[in-house]
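Note that this complex is displayed minus one protein chain, with the remaining chains in position.
What follows is chain A.
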Amino acid sequence: MATTTLTKAPRGYDPAAAKPFLEQLQRVKDGLPGATLSWLNDLRSQGHDRFAALGLPTVKNESWRYTNLRALDKLAFQPATDAGEAVRFDVLPTVRAEGTTGPRLVFVDGRFRAELSSTAGLPAGVELLNLADALARKPDLVAEHLGRIAAPDDQPLVALNTAFLADGPVLHVPRGVTVDETIELVFVSVGTEAQPTAFHPRGLIVAEADSRAVIVEHHVGLGSCTTLSNGVTEAFVGAGASVHHYKVQREHAEAFHLSHTAAKVAGKGVYDNFILTIGAKLSRNEVNSVLDGEEGDTHVSGAYMVRGGQHVDTTTFIDHAKPCCTSREVYKGVIDDQARAVFQGKIIVRPDAQKTDGYQQNRALLLSDTAEIDAKPELEIYADDVKCSHGATVGELDDDQLFYLRARGIDKDTARGLLIGAFLSEALEEIAEESVRDAFQSYVANWQNAR
């Protein structure tokens, strides 16, 4: 899709909301890395122009009907600065066994923290860098891929992220290389007391043909300052390569977490994404996966648990562009109190994509009368020889099961916890990596115990 300059934003966007963000950009833009790279400046300008034209999406936009970003407008977020030195960490989150270490990049309010990061244990040829370093050391690699999958055209938040493009993780796995160690990316939101803080981490994963990597993103919050993380990650999965990309978001109660992950999967490639959402006041995870070569496979799954006044939005888009590909989506959510969840799952099967096998399910458990879910599965099928199924259910805890457990001596809260864990386990089973699955399961258990 070609970029066009619009004088008037289409319905469903609020260009006025762009203004405070763009004013901030003026203040920081000279300090952004890679200012001498003309392609990068062009990319940023493109983001700037698109965001200036579109502004923030409003509820009049079909894709944002259930998630209202008006709060962002009012909060007057300021860009993060390098004030993170004062922040200390006793224990960074990890899925590794206790006492072991491995490759890890740490970002605090979107800024790389070298002293907390390590690239030990990576095979020769594998690059794990922050974007600023990658721009200095591997500019060609970055230029070849950055901004090629997550296009800012009709995605104002991708455009905003692109305008601010400054830092984030860059992983390059050369052809045929398997990275045995799980790569951990830790994003810590801290913010400042003085004002709401925004940052726009940009990640890039390039897995060349027949390579393999496992990546776990931890998004955690410290303190209670208002923060906005507007992240974008692009993943290139080469022919026959497999990328297992897991994420857990446990940010604090005043955090806004917006994230767009876009993957492009070549023939016989595997892109596997799982997102566990527990934290933040408002979060939206968009996951797009394009099956761009024959016999590609994508698993896009997740689980969320929200309570209080939390709002969580999962919006997925699976694009079957080529024949004989499979896609699988299993999302499960638990919603308590007045929390609200949104699930939008779109699958497109293009005319060429014969022999597509697509599966999507989304199930939610409402724990209170005031909890709410809006679910919108969408299938668009333009090929005739396809297998595509989807299901969505909303339910409550089963009284018979609850009584059965209690009749065996298990108290009501524990019984509820067991049933909630059981409900979510079906989604967590989608995580192929055992250490990741165990860690995520413990986050689920902690959520229940924190009640």
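Things worth noting here:
In this section, contacts are C-beta pairs under 8 Å (C-beta built on N, C-alpha and C of every residue); 3 or more make two chains touch, one makes a residue touch a chain; residues count from 1.
Methods note: contacts and distances are computed from a predicted model.
Look at the chain that isn't drawn here: its UniProt entry, checked against "Fe-S cluster assembly ATPase SufC", "SWIM zinc finger family protein", "Circularly permuted type 2 ATP-grasp protein" or "Translational regulator CsrA", names it "Fe-S cluster assembly ATPase SufC". Only one of the listed residues, A:P33, A:G267, A:P377 or A:G421, touches the absent chain: A:G421. Although one chain is not drawn, the whole complex shows that of A:A9, A:L141, A:I410 or A:A432 it is A:I410 that touches it. In the complete complex, the hidden chain is touched by one of A:Q24, A:Q338 or A:Q401, namely A:Q401. Within the entire complex, the positions of chain A that touch the omitted partner chain are 398-401, 403-412, 414-415, 418-419, 421-426.
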